[in-house]
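A quick write-up on the structure given underneath.
As you look at this complex, bear in mind that one protein chain is not there, while each of the others sits in place.
So, chain A:
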Amino acid sequence: MTHLNFGQVRFENVGKNYGDFTAIPDLNLVIEPGQLVTLLGPSGCGKTTTLRMIAGLETPTSGRIMIGGQDVTRLPPNERDVSMVFQSYALFPHMSVLENVKYGLESSGLKNAEELAFKGLDLVGLREKAPRLPSELSGGQQQRVAVARALVLEPQVLLLDEPLSNLDARLRRLVRTEIREIQQRLDFTAVYVTHDQEEALAVSDRIVVMRDGRIEQDGTPFELYESPASEFIADFIGEANILDCDISSIVEDSAHIAIGDAKYLLRNRNHSVGKAKLAARANSIKLNKENTTGLTGKIKSAAYLGDHFQYEVLSDLGDLFVIDNETNHQLENGTTVGIDFDVRGLALIGGKK
């Protein structure tokens, strides 16, 4: 049933309580067709609950959920046109890889289930593993079987619940590009849950950051990074130092701001003159041993991480977390350093879009 809204997911005033505990108070969200939208947030923020409500594994306490323009709020999971990749993969241990991939196709009563299943395995490059049991595959291969199993059903929406968390760092990068590539090629809607901001930035068309069951900010990766709506976002996406500043004047698109005595010109996002907060990325703070005239600080601790140094700096602005890509020399603890900012790493927090 091709539909105008095919692949769209819509939450309308959805609430979810577990007994006295309110997991999600009131959620309104539209996920547009063909997009990969990531639900991002710390554990317990309600992102997984939101995903499971799309799947039908949780029933909302109030409000309604539409998939492809159809109200599915009361529909059991097996009658919804979605499929899901689980964090633990949830491959059936007693079935071969092929049987696993075929399972959903057979549930839907398709006649050419086997043929489609092999196509699905081709998609992830695991055709030759078809007769194996899941336990005989490596973690990465199991993960790809789980993706193939969900994809062969050609659902309106594919749900991925922290699909990479059981892989090691290297594999994680590889598989996430693969998932993104398949998603863009086949052009389906995908909802992706993760708590890893780097992963979210890498794969998403859009990121929905959640906190305590509410949407904290919703935008493209660029928007989230460049104009964080709150201190929480600024800190959660790309670890920033939150600093006080004064906006002295606003001229159209530019805001003149001052951090202590230092003055900078930043992009304005509907801020007004007065006190404000800004996010300073760790790598935008430049430390200088020679020039200690303006803002200064003292090195509290230093760590060598191969391609960069990490410093903790005590300053008048508070404790600063600094990444220095200059690895030739290390600043000793107790050294007094001058502090300067690279404007490209500064962003005013809040304001309106």
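Quick note on the criterion: a contact is a pair of C-beta atoms (placed from the backbone, for glycine too) under 8 Å apart; a residue touches a chain by one contact, two chains touch by 3 or more; residues count from 1.
One rule holds in what follows: contacts and distances are computed from a predicted model.
**Q** Just by its UniProt name, which of "NAD-reducing hydrogenase HoxS subunit delta", "D-sorbitol dehydrogenase (Acceptor)", "Sulfate transport system permease protein CysW" or "YdbS-like PH domain-containing protein" is the chain not shown in this complex?
**A** "Sulfate transport system permease protein CysW"
**Q** So which of A:8, A:35, A:50 or A:83 would be touching the chain we can't see?
**A** A:83
**Q** Write down which of A:31, A:45, A:153 or A:207 is the residue touching the left-out chain.
**A** The single option touching the absent chain is A:153.
**Q** So which bits of chain A touch the chain we can't see?
**A** 55-59, 73-80, 82-84, 86-94, 103-104, 107-108, 133, 135-136, 149-150, 153, 159
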